[in-house]
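Yeah, one chain of the complex is gone here, protein chain that is, but the others are all in their spots.
For chain A:
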């Protein structure tokens, strides 16, 4: 208990008495966290955008004239019960003609030349994953009520490989960023301990135990980590409302809601946990380097 009390006192005295170095450490660690967190948020938003576009791909089934609305709606309910199906939209023959009329209202000759019931009723099916779309296409192809299935397999396959490449790239970049961030934090905290090498040696010469020597530095490292995390959390809270509208203007159709206060608190919480672990680990490793017996 006395050891812990003294460790905390020495840690805080150390931070105050090495003000300049402490501030520099907090700024460097904070900047590193900020860059990595900013990139992680970018990756998270990009993933949302990819998800959105992925869910926009669909299979459309056009029904024969003899298919009744009841039969089609039964099929719709059957599809909605299938796992992975997100949305099934029914378009009746009338609705189809009204959409057609709306699209070609400036070309009345096109409207006059066709009867109002010529367009088929259809079902548009969207799934969570692109992988589920071929199964839906197969499902329709085996049904005698279906006249034609519109499923652009090549386009979907190409989009799928693009999405996979984008996801792997994001994952790889986020991992690289996180690793660089860890190394920078360990090196920065290590540098401040390096400046205290003599202090560590003197304490060891006075007969201080390794725990007595290490503990204040570990606490000091943890405090740097927490302060840097709070700094980053604060900056991100300020930056999100500024950056998000740019994403919204680029991807107008994609719903990108404001992050909830809970999400932001969670983000700061994760930063604090990482900051504490990395700060104290960095100190522990650095002190061990100079602790010779």
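Operating definition for what follows: a contact is a pair of C-beta atoms (placed from the backbone, for glycine too) under 8 Å apart; a residue touches a chain by one contact, two chains touch by 3 or more; residues count from 1.
As a working rule, contacts and distances are computed from a predicted model.
*Asks:* The hidden chain: which UniProt name fits, "Molybdopterin-dependent oxidoreductase", "Dipeptide transport system permease protein DppB", "Cell division ATP-binding protein FtsE" or "Amidohydrolase"?
*Replies:* "Cell division ATP-binding protein FtsE"
*Asks:* Which one, A:14, A:30 or A:225, makes contact with the chain that was left out?
*Replies:* Spelled out, the listed residue whose C-beta touches the missing chain is A:14.
*Asks:* Out of A:59, A:136 or A:203, which touches the unshown chain?
*Replies:* Residue touching the absent chain, from the options given: A:203.
*Asks:* State which residues belonging to chain A touch the missing partner chain.
*Replies:* Those residues of chain A that touch the unshown chain are 2-3, 6, 13-14, 17-18, 198-199, 201-210, 212, 293.
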